[in-house]
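Report on the following structure.
One chain of protein is taken out of this complex; the other chains stay put.
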Amino acid sequence: MATVSMRVNGKAVSADVEPATLLAELLREKLGLTGTHVGCDTSQCGACVVHVGGKSVKSCTMLAVEADGAEVKTIEGLAENGQLHPVQEAFREHHGLQCGFCTPGMIMSAVDLLARTSDPSEREIRDWLEGNLCRCTGYHNIVKAVQAAARAGRE
Amino acid sequence: MQNFAFHRPKSLSEAVSALKQADEGKLLSGGQSLIPVMKLNLAAPSDLVCISSLDELRGIRTEAGRLIIGAATTHGEVDASAEVKTAIPALADLAAGIGDPQVRNRGTLGGSIAHNDPAADYPAAVVALDGEIATDRRTIKAEAFFSGMFETALDDDEIIVAVSFAVPDRAAYAKFPNPASRFAVVGVMVAQHKSGTRVAVVGAGANVFRATDMEKALDGSFDPSALDGVAVSADELTTDLQASAQYRAHLVTVMAKRAVAACG
Partner (left out) sequence: MANQGIGASVKRKEDLRFITGRGRYTDDISVPGQLHAHVVRSPYAHAAITAIDTSEAKNAPGVVAVFTGADMAADNVGSLPCGWLIHSKDGSPMVEPPYPPLVADRAKHVGDNVALVIAETRQQAAQAGQLVAENIEYDELPAIVSTAGAAADGAPQVHSEAANNTCYDWELGDKAATDAAFASAHHVTTLDVVQNRLVPNAIEPRACLAEYDPATGDYTLHLTSQNPHVIRLLMSAFVLGIPEHKLRIVAPDVGGGFGSKIFPYAEEAMLLWAAGKLGRAIKWTAERSESFMTDRHGRDHVTRVELALAKDGAFVGLRVATIANLGAYLSAFGSSIPTYLYGTLLAGCYTTPAVYVEVRAVFTNTAPVDAYRGAGRPEAAFLLERVVDVAAREMGIDPVEIRRKNFIPEDAFPYQTPVALEYDSGNYHATLDLALEKSDYAGFETRRDAARQRGKLRGIGVSTYVEACGIAPSSVAGALGARAGLYESAQVRVHPTGSVTVYTGSHSHGQGHETTFAQLVHESLGVPVDQVEVVHGDTSKVAFGMGTYGSRSLAVGGVALHNALQKVIAKGKKIAAHMLEASDADIEFAENSFAVTGTDRSMAFADIAFAAYVPHNFPHDQLEPGLDETAFYDPKNFTFPAGCHVVEVEIDPDTGAVEVVNVTVSDDVGRVINPMIVDGQIHGGLAQGIGQALFEDCQYDPESGQLLTGSYMNYTMPRAADLPFYNVGNHVTLCRHNALGVKGVGEVGSIGVPPAVINAIVDALAHLGVTHIDMPATPERVWRAIRDAQAAKA
């Protein structure tokens, strides 16, 4: 067992974990943050995307011990003061989700994109979402939602 | 995943001794290949030595016509680096096409080349750009470094510190991605140096290789048309679900031409 300490969604947490514990497992099983999902075992689907140190990562492909001391943000921490993040708002407004399972990872990934570029092209959005699989939406409304969130962010 | 002891050394020398003391230790430098392999129980190291935040393995600088990148630099950092974009824009482009954004935020140059996946992109750049791999104990030339499929010249307890690339006159990387995994079905880096053109191929075979016939043709005339009719033999190439050896051989020429065209 190792003790890890980190800030998750702005709150200091610490937990005892086996070194083999994945960050996704720490979040879901020890911290009860089940908004982060696990959809595959080969780091492809992106349902588990969270932010570590402000960058999007796959929490199923990172050890909890690697996040020791880090700032972690999950889907549960995205809305602030009861106010949805513009990307969350845009996903709802543009029907960017159906079953909702890929949605947390998809949103966390899109937030990272918009932090890097405020006016991504359709191609840039599609390429950025390479690490996020969705089986429901055909991506149409996800791309529309990210475009809308980018617009909202620029206004 | 099997359990293991986890080490987070504070210096390179601590990392080397942690690795030496371990039964079956492995370095963790981003983990974007290693962790999936461990999850599938295809690797079960006794110890993991995490080196991704060691200062000695970080930094990007240009020095005497060479670009030197610390081993723990992530693909995302290479892609975003003004220094890299100025010196060797093709290298930034290559990094921008590895995996997906989340992989690029974690995966590192040193981790990638130490793993030496035959379909990884970086080995093409290291070979085409006359790379030299600096470790905690020596410097290894690129072609000696990549010794075989998932094999390198590294000793078990040896740690890559940095990779230095020769800044070419011009270079470009063209990749035909595996539609499922996004690794290279075929990736070709073409780099024109004062000393001659280098053409390095990944994805096509068991290990990165130089297409020497193409290099000769391009030394004659650095134009895509110089590669008309120039092909690598399919005999040694890989056949898998995504592509036959014959198709891969064809793609090597197509991608090489595209890389030459992209050199401008």
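As written, the chains take the letters A and B, and residue 1 is the first residue of each chain.
Following the convention adopted for this analysis, a residue touches a chain if its C-beta (ideal position, glycine included) is under 8 Å from a C-beta of that chain, and two chains touch if they have at least 3 such contacts.
The structure presented is a predicted model; accordingly, all values stated were derived computationally and were not measured.
Residue A:C102 is the one among A:A70, A:C102 or A:A148 that touches the chain not shown. Listed for chain A, the residues touching the missing chain in the whole complex are 18, 20, 28-29, 33-42, 44-45, 47, 74-76, 78-79, 84, 88, 91-93, 95, 97-104, 107, 122-123, 125-127, 129-130, 132-144.
Residues 1-3, 40-41, 176, 179-181, 241-244, 247, 250-251, 254 are the ones on chain B that touch the missing chain.
Please note the rule applied: only the chains that are shown with their structure count from here on.
Centre-to-centre, using mean CA coordinates, chain A is 28 Å away from chain B.
Every residue of chain A that touches chain B in the complex is listed here, in rising order: 2, 18-20, 22, 41-44, 46, 49, 55-58, 60-63, 65-66, 68, 109, 112-113, 128, 130-132.
Note for the complex: chain B touches chain A at residues 1-6, 8, 28, 31-32, 35-36, 38-40, 48, 50, 52, 76, 99-103, 105-106, 181-182.
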